[in-house]
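What follows is a structure written as structure tokens; I'll ask about it next.
One protein chain is absent from this view; the other protein chains keep their places.
Up next is chain A:
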Amino acid sequence: MAKAVSVRGLTKAFGARTVLDGIDLEVQPGEFVALLGRSGCGKSTLLRILAGLDRDVEGTAEVPGTVSIAFQQPRLLPWRKVWKNISLGLHKPDGREVALKALEEVRLTGHADAWPLTLSGGEAQRVSLARALVREPDVLLLDEPFGALDALTRLAMHHLVEDLWARHKPAVLLVTHDVDEALLLADRILVLDEGRIVATHHVDLPRPRRRASVVEQRTRVLADLGVDVEEAA
């Protein structure tokens, strides 16, 4: 089967600083992969390259199908009503029907004619997800989309993303620095450090996952990030 994402020997430098250092990565269709790492480890850069926002690289990064991305900020056009922001993803002026359906999926029915600036952070982020999903992407890139949300909204968003993923089955690449988030959502966790994939964890726990079920593996993933939980506790 064709890969959803295939990256080989990907290297990216900003001046003298190497941000990505020979990344090899393959993602299967429908697979949920989390890219985990500290700030500045290169995970967002990798996502931007896959989204086609940065082409000045060495090595290859191939994404054969349709790509969508949701950023940390919702990046909605404030002068367009919610439904028009979603139909923007369809790349045609019409498409209210599709937009309304997508809004229902992200549980925002009734906000179709609202202005984006009147939405809360979580609501705006859900619109941004809807906009990414109406394209029916083969690959969904999530660049810390929960990073700016409060803890409670974040929990709700985790469920929503898992739900949407289960329904549409795109390959997902989620960039995060939250270990629990990665463990709750991903099939596979890649730990990035200084531009390299330093560890891979397969998460075979049944879904939906509860916090308690991931505790054991959490310790091992944190160890790869250089955080010794046992010692800290």
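The criterion applied here is as follows: contacts are C-beta pairs under 8 Å (C-beta built on N, C-alpha and C of every residue); 3 or more make two chains touch, one makes a residue touch a chain; residues count from 1.
Going forward, contacts and distances are computed from a predicted model.
When the listed names "Alpha/beta hydrolase", "Sulfonate transport system permease protein", "L-lactate dehydrogenase complex protein LldF" or "Homeodomain-like domain-containing protein" are checked against UniProt, the chain not shown comes out as "Sulfonate transport system permease protein". Considering the whole complex, the residue from A:Val27, A:Leu88, A:Leu142 or A:Leu174 that touches the absent chain is A:Leu88. Here the missing chain is touched by one residue of A:Val67, A:Leu142 or A:Val172, and it is A:Val67. Contact residues of chain A toward the unshown chain are 51-53, 67-69, 71, 73, 75, 77-80, 88-89, 91, 115-118, 131, 135.
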